[in-house]
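The other protein chains are all here in position, but one chain of the complex has been omitted.
Letters A and B mark the chains in the order given here, with residues in each chain numbered from 1 onward.
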Amino acid sequence: MSQEYAVIGKSVPRKDGWDKVTGKAKYTGDLKFPNMLVGKILTSPHAHARILSIDTSEAEKLPGVKAVITHEDVPSLKYGISPARWDENIFCIDKVRFVGDKVAAVAALDEETVYKALKLIKVEYETLPAVFDPFEAMREDAPLVQEEYPRNINTEIHQNFGDVDKAMAEAYYVRTDRFKGQRTYQSPIEPHSAISIWDKDKLTIYSSTQSPHYFQYYIAREFGLPMGNVRVLKTHIGGGFGGKLEPTGLEFAGAVLSKLTGRPVRMFYDREDMFAHNRGRHAQFMELTTGVDKDGKILAVHANFVMDGGAYTSLGVASAYYAGALLTIPYEFDNYKFDMYRVNTNLPACGAQRGHGHPQPRFAFESHLDNIAKELGIDPVEIRLRNARKSNTTTPNEFKVETCALTEALEKARDLSGWREKKGKLPSGRGIGIGVGSFVSGAGYPIYRTDLPQASAVIKVNEDGSEATLYSGSVDIGQGSDTVLCQMAAEAMGYVYEKMRIVSADTELAPHDFGAYASRQTLMSGAAVKQAGEEIKTQLLAIAAPALGVRAEELDCREGIIFVKANPEINRTFGEAAREFFVKKGPLVGRGVYHVPKLGGKFKGAAVGTSPAYSFAAQVAEVEIDEETGEVKIAEVWDVHDCGKVINPALLHAQVHGAFYMGMGESVWEQVLFDAKGKIINANLAEYRLPTALDMPRLHSDLVDTVEPNGPWGVKEVGEGATTPVMGCISNAITDAIGVRIDSLPLSYEKVWRASKERKRNTSGE
Amino acid sequence: MREQPSNTGETGGTDRVRLSCVVNGEKVSALVEPHLTLLSFLRQELKLLGVKEGCGEGECGACTVIMNGNAVNSCLTLALEAEGARILTVEGLSNGGGLSALQEEFVKHDALQCGFCTPGMLMSARALLDRNPDPGTEEIKEAVAGNLCRCTGYYPILEAITAAAKREREGEQR
Partner (left out) sequence: MYLPDFEYYQPNSLAEACRLMAKFGPRARILAGGTDLLHKMKHGQLEPEVIVSLNGLERLREITYQKGVGVVIGARATHNDIAGSALLQEKYRSVCEAAHHMANNQIRNVGTLGGNIVNAVPSADLPPILIALGASVKLAGSQGRRVLPLEEFFTGVHSSVIEPDEILTEVIIPDQPSTGSTYIRFGLRRSGALAVVGAAVAVTMEGETCREARIALGAAAPVPMRARQAEAVLKNQVITPDLLEEAGVCAARECSPRSSIRGSEEYRRDLVRVLTRRALQKAIKEGHV
């Protein structure tokens, strides 16, 4: 064989490409059902207020209005994506906790009527003192956002591994730095949307969701239905990035409105609603203390963090644990202490955004490490090489890392970027910086406690063998998992990619999978798909063998041809054998399932951060700064990734580009801003500035090879990990350019201007 | 509702007004309410669902269509402003059953991921190439800078447009 693999490792065209360039691709908001109503949620204008009364009578009288609901019409059972802290109601009962909290909903014949009806709902509020700062919120006299969390502390973490105090005492140099990460928002281009159809005892919900499974689980629980009576599915979804992982309220409210009216109800958010619902990245306050020896080898780290969680828990418990857990991955050290308070405030809830809790701590640590390197006179690449994790090692918090090519990635990024020629030698206003990143290839444990497998898959070969369909609960949110999983299926079956079809992200038609989050699908869904494909192949070779006069073990199948391994000239087609199988034995079906082996330690929170495999990346960026105005231009970027075996190189590099883009936005341009009363003042795409095509630099995406034993064919993740090095990398490049460190994200033009000015003032004063 | 030819003076009002235009090469005539946006007209009346609403306020570009040769945000255009206009949406890009060179290059270069910005992005690109068959990278960036894409980081899009321009210059039919 000329190549090891026939289908994987190739940049085959996306399964959804045709539909998406012709406008045929339907998103939830494009679906039409007979008699469908449209609905919308009324939200709170106050950050903290008691609800005195709600009068829906005027809204109900408006012609075209079919139903108006409040907390009185829906279950009062609290929900939340984090099982540890169920603290959300479908509609607020006693009080509202942030500007945008859900109060009521309307279903009507058309959007115009919906907007008019919302204005007619009269809610009487008694405003309460509100708190918007996590440090103020922790004071004894602060108003309580949620009564059950004293001092508004929603999550408190204290972990201690090794002997940090001893190591610090013995260190040659100990440094403390403080950093701040800002609140950002995922900003998918498709607004959230859900269509609920409650028909007799069956509730069907089409939603722009990253996880039909979690939606199904929580929706069934909320309404007391067996999971089988709830079907959640998606069509195409216009991006998620973590913001579409948990039920939004559109599903709950839509379900009730559908039940009341007996009609399908399409619920939707406007852009402003999306910002208010939020669940974006937490603002995070990060104090890092690190002790190193005189060569810059890290001896101990203490991470002391506070997170502003907003009004509800959302995925915040996991975000809080992730913030500290993954700090131990890229660099080797034995002593580690992590303290965290996630605090409730009267702001929209924060959740998981690409990279979850990790990108900001990574920014902080990469900046901190550069500060240490500078103090010790060590080159930033060199200090990272001295500390880089190696394969087959275990972190102090008990994560096993089987493959890690960070050293190779650092060396390659250094060489590709011309680091040695540039560092310290760039003209005024230019700077170069390095950052590293890493991430889990799927979380070791699902979000709620269950013994369900992480992923499963079924492949059914068409009766005449001319096509095969993969059924997978995985979710393609644009990253291309449908394509990659079809490649994996075809490879395992010995089949052809072009003949693969996929039915995914449908709790009724596809077998269980937890969905698109934690960068899990290529490894986890892929493992199930591989097993299903191999089961097809085994059955097929058994049926094909007699006709070829050999035993099944002597056969293999590749690209739709079954052949004798010792003599490939003796062969027959996959299709022909598949047909024979069907005639003799019925449907040719393969099944696969993937369970994560038991991972992690026994301490509190040990589960968060566990994964079968970890990706690694080294990234170098060059920036140009206009010191007089503070304008930042990212000039060029080199990213080198260790993400295991690559199934589809084009899609992989596409993930790196997209992840970099998002990280770049967070580094310099993006921040959710509030007024003094807790209302977002830039809930739009004009003032919440996603970078445009004109802002994007040339990015060179490269790879180092590893084969991860815990992933099918050796795969690891790329989608989220590629965001993690960016902010630190850009921070270090800007610091190199202007000669001074800005410790809070985003590294906005104004902050760069101010820092440059202050540096000039200080240097001229010397 | 009474039907009127158009509101040229005293005859104006909130009643429905006759709108005639050419959409994707076909003559269209409909009675529309004055406050209907071109976006809503295309999606609701003509069922051209490839036209997407990402923000509704002219900032994301997902609703971009070509009106009389110019890329415009259909969310910030009244349907009635399209009276007599030629409109092209993503549904009008393919020739017959096949993909145009521009569409093909988008697929080939993975110039899309979630695909929600793609129809608008394609229309901005189409308007550019109609005006300038040989655009430089900066010109391409400027042409699509009003189309926000959260997935790709834009470079694959720039490459796809460049490749499509080349094919079109070499005489391939759009």
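Rule of thumb we're sticking to: contacts are C-beta pairs under 8 Å (C-beta built on N, C-alpha and C of every residue); 3 or more make two chains touch, one makes a residue touch a chain.
Not measured: the values here are computed from a predicted model.
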In the whole complex, of A:Asp87, A:Asp270 or A:Glu411, the residue touching the missing chain would be A:Asp270
Touch with the omitted chain, as defined above, among B:Cys21, B:Val51 or B:Cys75
B:Cys75
Tell me where the left-out chain touches subunit A, residue by residue.
111-112, 115, 270-271, 628-631, 669, 673, 681-682, 686-687, 689, 691-695, 748-750, 753-754, 757
Which subunit B residues would touch the chain omitted from the figure, given the whole complex?
6-9, 12-14, 17, 33-37, 53, 56-59, 61, 64, 70-73, 75-78, 80-81, 83, 124, 142-146
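One rule holds in what follows: only the chains that are shown with their structure count from here on.
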Take the average of all CA coordinates in subunit A, do the same for subunit B, and state the distance between these two points in whole angstrom.
31
Where on subunit A does subunit B make contact in their complex?
11, 13-14, 16-27, 29-30, 186-191, 236-239, 241, 270-271, 477-480, 650-651, 654, 657-658, 660-662, 684-686, 690, 692-694, 696, 698-699
In the complex of these two chains, what residues of subunit B are touching subunit A?
48-57, 59-60, 62, 89-91, 93-94, 99, 103-104, 106-108, 110, 112-119, 122, 140-142, 144-158
